[in-house]
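Only one protein chain is missing from this complex, and each of the others stays in its spot.
Each chain gets a letter, A, B and C, in the order it is written, and its residues are counted from 1.
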Amino acid sequence: MSGIGGRPVLEVAGLHSGYGETEVLRGVSLHVNPGETIVVLGPNGHGKTTLLRTISGLIRATAGDVAFGSRDTRGLAPDEIAGLGLIHVPQGDLLYGEMTVLENLKMGAYRAAAWAELGERLERVYLLFPRLRERQKQLARTLSGGERRMLSVGRGLMGNSALLMLDEPSLGLAPVVIDELYDRIGEIRASGLPILLVEESATRIEGLADRVYLLENGTIAREGAPADLLADPALLQTYLGIA
Amino acid sequence: MSQISLVIYQGLVLGAIYALMALAFTLVYGALRFLNLSLGALFTLGAYVAFVISGQLGLPAIAGIVGAFVLVGLAGVGVYQIAVRPLVGRPGWEIASIISTLGVGIVIQQLIQLVWGPRNQAMPEIVSGNLRVGDVLVIQYQRVAVVLVSLVVMTALWFFLTRSRHGLAIRAVAQNRDAAYLNGASVNRIFMLVMALGSGLAAVAGVLLSTVLISLNPTVGLSYALRGLVVTIFGGLGSITGTLAAAFIIGLFEAFVSVYLGEGWKLPALFLFLIVVLVIRPGGLAGVSAEERT
Amino acid sequence: MSAPTSRTSAMLDRVLIGLALAIAVLAPLVLHSAYWLRVLILICIFAIVNQAWNLIIGYAGIWSFAQLALFVMGGYTTALMSLNLGWSPWLGCIAGAVVATLASMVIGIPSLRLKGAYVFLLTLAFHEIFRNLFILDTDQRFGGQYGLQRFEKWNFGGEGSVEKLTRTYYVALALLIVASLVIWRIIHSPMGLAFRSLRDSEAYALSRGVPEYRFKLLVYAISAFITGFAGAFYAHYLGSISPTNLDFNILMTQMAMIVIGGWGTFFGPILGTIVVKLADEQLRDFEQLRTLIFGAAMVATVIFLPKGLVAPLAALKNRLAAAIDARRGDADPPAA
Partner (left out) sequence: MSDDLLECRSLTRRFGALAAVNDLSLSVRRGEIFGISGPNGAGKTTLFNLLSGHVRPTSGSIRFEGREIAGMASHRICHLGIARTFQLPLVFGSGTVAENAMVGAYFGKRPGVAGLTFGADAEARVDDALRMTGLSARRDVEAAQLPVFDKKRLMVASALATQPTILMLDEPVGGLNHREVDEFVALIRTLRETGLTIMLIEHVMRALMPLSDRVMIMHHGEKLAEGAPDEIRANPEVIRVYLGREAGAA
């Protein structure tokens, strides 16, 4: 399960990146093994979103390597990286507000290989999120916050997903809705799809994550099993500035 | 009463043509966020291509329309590669691209003049004959054909944008570029597709207009490009449904002005209308107000 | 409060400006041709318009395309004053400037809340409305398509056409210099700072206390005043003014001047006016190619020289200054 002996699905080494001259990531290294669910924790503004955006090619890395399976993805355009099966479900959902739920899902299967299996994939996503089937004719902008998030994750699953990257799936949702969403993420995990998830809150990582990284100020400050990391005083210091 | 029917008849014909022209602007603006001012010249080019195919080679009208759509569509990709792509994303590129596409438009217009000369050319009719209704209204079959062709093109476009993979991607890119990237769409290729489609639509609008005017010259595109822009702004830049409504409203408005005030007042009235729209509703029919946009 | 320049570079600036002025002053004596004087006079007038246009489009970042409409309005105003009331041309120039300024408020106020492409369209709409209104003028108050003619032309004395034109040229040159000095002063005053900071970032400027609307209207007004004045001067130079001055080709040529010279730079509009006008004259025999070449040149400049022809020239000057500094450094042993 933790992929002993298997090559990592994703390997990030010494990654530097940022916006303009603002360097946000200062040498991040991490890996995801087959079947693993990895959580990157860290307070706001420390580089979690930048990390995912750099891996998916929306931001060009200034140094370091990203290997996805046997491919070096540095220098590839985001659409090519998505075509390889590295699926990024972005923060804030980035839905197509003036398109219907169904059209949003179809766009998730834009690549030719995925489009060919449109029907089956749609069924799979509807099975996971039955609510989306009920709302399929509705415009995405009319959805509730929880439904938007489901659509965003569902749209990601429509692609050739070989690794799912989720950027703060709990953001802005009510606790009950977060619970439901995390149950679904648990189901995705159970299906064997590797997941790289970033969160600010450590609330729901126990029982979900195989390993956790703590991202502080653009570098990995700690790595370990969820229980160990949660008990680590470093966590309190990072979040609340307790020296 | 009969005056009103004349207004409606003329307004529908104009609206059908403006709708295509304005869709060309709005598709490009929606996806790329800039005003493609070469569309006026491409509109004219479309008419000339159809003139060669149907008027000079004697092929059926439909061949002229399809030929104009395809060839001018390719020309639109050329405009993108030469005058737009090098600018995308540069600071201040919104104005830079207005200037560069305007420049390309001038070049195309001058090339048309070099090839076909500045004089008027006679455009063949699609269908001849007419139907007299009451004492004022004479319905020409030619104009009915224009409305029908426009409706067919718009229906095809609607199916393309809502049903096909690449059509969905065009709308997706317009609504959220990053998301489209993450869904695996090559934004650059979609841009080329949009430029081709927009240019092709402008070309068909040009063909239809020149069959209504029965003549064409190299500068015809300019004032119609301006009208297309008025429609586009009124409809709300980037909104397809708003644009369609605006096209027919403005077509009717223009017909009304020309029937009741005289031909010459069409353009000033139209621009006055535009100014009023911009002041009252800066975002157009379908748009949001300036404050809500921030 | 201008950008830093080395002392040598500043000295070179003065030398170059002096040289340009000397050429401008001596040109009529060398050329001594009515044809060339007419070209030079038009260069002066259009350079004034382009300087004023650049103030609003380049420095304030407001894409106003109503500039020619304001120019022509200045011309019509003085023509009407001259024909109907017998006003003197200079009085007419002031009236033209005032009317253009008032008209710019009519354009400016509705455009205050609009941005970018919308401002471009709104102002272009004004241009088209004015053009059509002059053409549609059915009761001939404005002379319809043919415009107004046969009103007083400039007479600054002198015998024969060359001398008369020489004197007119010097007046036009003096106006260009005055207009440029005024604009220079404005750019380097708090007003200029307000225009530029609003252009670069509205949110920043607002949060530092710059009243946005007031300064946007101010830049419209200043630009229009200068342009209206130039339009009136132009009308009295030709003794006629007509809606053909608003033709699309003329708007394009004017735009080519400012784009090719370099908008947002002080000398760009003047340089662009000279280059484009001279090229225009050279290509007179190739009517069709002329417009085509300007179109292509505009595209090429926007893509390859976003800051216009002025940018490579300024770079050349800086290289020269550096070379002079280096040589001087060799000559004088270092103090330490």
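In this text, a contact is a pair of C-beta atoms (placed from the backbone, for glycine too) under 8 Å apart; a residue touches a chain by one contact, two chains touch by 3 or more.
What you see is a predicted model, and the numbers here were worked out from it, not measured in a lab.
Visitor: Of the residues C:86, C:158 or C:211, I need the one that contacts the missing chain.
Guide: C:211
Visitor: Determine which one of A:65, A:180 or A:200 touches the chain that has been left out.
Guide: Residue touching the chain left out of view: A:200.
Visitor: Touching residues of chain C against the unshown chain: what are they?
Guide: Residue positions of chain C that touch the missing chain: 1, 3-4, 185, 189-191, 193-194, 196-197, 200-201, 203-212, 214-215, 218.
Visitor: Contact with the hidden chain only, please: which chain A residues?
Guide: 18-24, 26, 43-46, 91, 168, 171-172, 200-205, 217, 230-231, 233, 235-236, 238-243
In this text, only the chains that are shown with their structure count from here on.
Visitor: Common contacts of chain A and chain B?
Guide: none
Visitor: Please identify which chain has its centre, taken as the mean of its CA atoms, farthest from the centre of chain C.
Guide: Centre of mass proxy via C-alpha means gives A as farthest from chain C.
Visitor: Counting in whole Å, what is the centre-to-centre distance of chain A and chain B, each centre being its mean C-alpha position?
Guide: The mean C-alpha positions of chain A and chain B differ by 42 Å.
Visitor: Just the number, please: Cα centre separation of chain A and chain C in whole Å.
Guide: 55
Visitor: Where on chain B is chain A touching in the complex?
Guide: 162, 165, 168-169, 171-172, 175-176, 178-187
Visitor: Which stretch or stretches of chain B touch chain C in the complex?
Guide: My answer: residues 34-35, 82-83, 86-87, 90, 92, 94-96, 98-100, 102-107, 110-111, 113-114, 222, 226, 229-230, 233, 237, 264-265, 267-268, 271-272, 274-275, 278-279, 282, 290.
Visitor: Would you pull the chain C residues touching chain B in the complex into a rising list?
Guide: Within the complex, chain C touches chain B at residues 63, 110-111, 113-118, 120-122, 124-126, 128-129, 132-133, 135-136, 248, 252, 255, 259, 288-289, 291-292, 294-299, 302-303, 306.
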